[in-house]
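Before I ask anything, let me first share the structure, which is written out below as structure tokens.
With one protein chain held back, the other chains of the complex are shown just where they sit.
Right, subunit A next:
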Amino acid sequence: MADVKAAPAAPARTGWDRSRALSWLQDYGVYASVALLLVFNAVFTPHYLEAGNFRTQLVQVAPIVIVSLGMALVIGTEGVDLSVGSVMSLSAAMLTLYLGYGLVPALLVALLGGAASGAVGGAMVAFLGVQPIVATLALLVGLRGLANVLVPQLKEFRDPGLLELGGGSVGGVPYVVLVAAAVTVAVGFAMRRTTFGRRLVAIGGNRRAGELSGLPVKRVLVLVYVVSGVLAALAGVLSTARIQAADPTSLGLLMELSAITAVVVGGTPLTGGRVRVAGTVMGALLMQLLTSTLTKHDLPSSWTQMVQAVIILGAVYAARQRVTR
């Protein structure tokens, strides 16, 4: 071990311990926090451990989880996707417009819309060298407008298939939650077992090295944004199914911020090169639990926001320590 590590010249003992503690915090802090909140609620919140409560929480968090997983992939490449909320509203609009052709075609068209938006954003980033934040900001603005043009106002509808998708469940587990779980498993698998996942983190970790190693850097980048777009569209479809109405004006508003929060709190560094799938899911859960806990104890939502801010800062601080170590 001695000649293996390029050990920094013996920093002060306390400093080393602190950086280790922070690194532990980045890796497992989110799990510990979720566990802590669950224990707190089990003791202090009445009726918390009932199945109905968990079901509600999970149904609420499912779309955020789905979007966050796509966001985690984009952030893994040192990028960011601000367009996810608008893609959700676009998918809601397209779903409504094509529902006349049947549920499955409408779903496909909605997801395709998400893929196309992602392809546009990814192409801007990969081929034109536009900064991710700018490219997806343009989409954030433009796609919300497009969705509003397609469906100018809130449009309710009754479709039995969609109703089932949004409200149904199998064995007590809502479909929406099942879909989120399936997406989690799929993204986890992609990161661990596919060339796409391996290349993604390599490009995020050192893009120049990826290029010189002959990796299809541009193709991977475009694909990452396409995945993020499809997942956002999926979340849009599920949300629409749940409320039985297309609401392009407000659906997915500020979703990009919730997703980034979940990713960061989950321990994925904004500097790229690492994607934490389970951590991201936990990050989304943590924020959800926090909101519900404070609400159940009759604290105003402004309190929730302030506590969230502290958690975000803590997560970013822990990550910063790791980079500068």
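As a working rule, a residue touches a chain if its C-beta (ideal position, glycine included) is under 8 Å from a C-beta of that chain, and two chains touch if they have at least 3 such contacts; residues count from 1.
What we mean here is this: contacts and distances are computed from a predicted model.
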item: Protein name (UniProt record) of the chain left out of view, among "Succinate dehydrogenase cytochrome b558 subunit", "Sugar ABC transporter ATP-binding protein", "Nitrogen regulatory protein P-II" or "Nitrogenase protein alpha chain"; value: "Sugar ABC transporter ATP-binding protein"
item: Among A:Gly79, A:Gly121, A:Gly210 or A:Gly229, the residue in touch with the chain that has been omitted; value: A:Gly210
item: Touching residue (missing chain; options A:Thr195, A:Ser250 or A:Ser301); value: A:Thr195
item: Where the unshown chain meets subunit A, residue by residue; value: 1, 3-9, 193-196, 198-199, 201-202, 205-206, 208-216, 273-274
